[in-house]
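Notes for the one structure printed next.
For this depiction, one protein chain was excluded, whereas all remaining protein chains were kept in their positions.
As written, the chain order gives the labels A and B, with residue 1 at the start of each chain.
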Amino acid sequence: MSKKKIATVWLGGCSGCHMSLLDIDERILDVAKLADIVKCPIVDGKELPEVDIVLVEGSVTSDEHLREILHIREQAKALVALGDCAVTSNITGMRNYFDLKEVFDTAYINAVSNDKEGSVPGHPELLKLRDKVVPLQEVVKVDFVIPGCPPDADTIFYVLFEFLNDRIPNLSEVKKLRYG
Amino acid sequence: MTKISVTIDDKKLDVDVGKTILEVCKENGIEILTMCHLKGLTNTGACRLCLVEIEGVNKLLSACTTKITANMIIRTKTEKIKRYQLITSELFFAERNHVCSVCVANGKCDLQKLGYKTEMDHIRYPYLFPQCEVDTSHPWYVLDHNRCIMCTRCVRACSEVEGAYNWNVMNRGYQVRIISDFDTPWGESVTCTSCGKCVHACPTGAIWPKAIVQGQLEKKPEIIAELMEKRKMNL
Partner (left out) sequence: MNRQDLQTIIHSEKLKEENNKYKHKLCVCCGAGCISSGSEEVLKKLQEEVITRGMESEVEVIATGCMGPCNQGPLIKFLPEYTIYQKVDCSNIKDIVQRQLVEKKPIEDLLLFADSRLTPFIDAREDPYYKKQMKIALKNCGHINPERIEDYLVHDGYKALDKVLFQMSPEEVIAEIKQSRMRGRGGAGYPTGLKWETVYKYVSHQKYVICNGDEGDPGAFMDRSVLEGNPHRVLEGMSIAAYAVGANKGFAYIRGEYPLAIKRFELAIKQAKKLGVLGNNILGTDFSFDVEVRIGAGAFVCGEETALIASIEGKRGTPKPRPPFPAESGLWGNPTLINNVETFAGISPIINNGGEWYSDIGTPKSAGTKVFALAGKINYSGLIEVPMGTTLREIVFDIGGGIQGGGEFKAAQTGGPSGGCIPKEHLDVKMDYESLISLGSIMGSGGLIVMDKSSDMVDVARYFMEFCMDESCGKCVPCRVGTKMMHDLLKKICDANGTRIDLERLEELAVYVKECSLCGLGASAPNPLLSTLRHFRHEYESRITE
């Protein structure tokens, strides 16, 4: 059996889920026996090739994220939403109660550290924030979700390991379903 | 006491008359999901989680408000009921802003537990993201509307147990809100006795004592039933 290909992607999140992923510690060796990690924020690799499994952390907050997630969907056989931001929009989504302008003004102009002298950055090369932050399933089909902020390393390993062994994981069954 | 026989989930039981389906199930170790029910308070049948199928009845009835009668054949865990419980759970989460990771009740929240029990791993409906206020005007407690699920356990604890009638409900539909007195800040309430019963009755992190950080909330909802029991004994 040929080795599977895995990738992980970091969208609008705090990278905590990737930290948790690193916490699987030496079990990474078990993963490595079954799969190659072809793209990950922690390893090099600019392009996302076709992969079997992709773990996506974070929610869709900008036009760049949207483009990226649509591309990921095309490249991946199984798309796994990793962590509360990807599943529920979580903390990233807390700006949704306000207008985007209010959010910008608060961050760049009215923040105390700006001494009221700041301005909203508007360089065309910068990504554009979407009006509302949405979780992955609102824009693409998601095959599996791992909620949690962040999800336990155990949970992440369990899901990966099941997928790599061609089994469908079930978080409820193994009592690993957790939010927050 | 007179006994009647009923069948719940294919189990034949002899039970006392005059009890609700929920009481009977609890006594017999049959789990029924609830959210607006709290022992010691009147039941309102609002959360619709405890709906059960009863043979010969053409609609689902809430176990907390329906008295059990002889020869009832009740089913509590059919596929249909499980599916509806999942949808209810999803709607709860989608309605307001439940961000578990920053919530004082994280890990001790009845709403989270409901999610786990209904095996809800994500929410299929778009979040409403309403703008909700956080009332911190009370010297000891906070009311965070973002986390309120409108179970009205606080309203009932306040009126039925404490007798203060501080809490009430205003507006209609998805815009309903819990209010203190006539929608004035809680800290300015003339009726609130600051007894804290609502804090313990609240199933989520919507009402909580100040000076508590994420995940540290300890609630004792059982005190409501204990108080009511003791009161009965005094009478």
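Observations on the structure shown:
Heads up, the rule we're going with is that contacts are C-beta pairs under 8 Å (C-beta built on N, C-alpha and C of every residue); 3 or more make two chains touch, one makes a residue touch a chain.
Not measured: the values here are computed from a predicted model.
Contacts of the undisplayed chain with the visible chains, over the whole complex, involve B. Shown as candidates are B:K3, B:R124 or B:K220; the residue that touches the absent chain is B:R124. When the omitted chain is restored, the residue from B:N28, B:N71 or B:N171 that touches it is B:N171. Where subunit B meets the chain that is not shown, the touching residues are 44-48, 51, 59-62, 65-67, 84, 87-88, 91-92, 94-95, 124-126, 128, 150, 168-169, 171-176.
Here, only the chains that are shown with their structure count from here on.
One simple way to say how far apart two chains are is to compare their mean CA positions; for subunit A and subunit B this gives 33 Å. Interface residues of subunit B, counted against subunit A in their complex, comprise 93, 97, 99-103, 106-107, 112, 115-116, 119, 121-124, 126-127, 129-132, 215.
Only residues 81, 84, 87-91, 93-94, 96-98, 132, 135, 137-138, 142, 145-147, 149, 171-172, 177-180 of subunit A touch subunit B when the two sit together in their complex.
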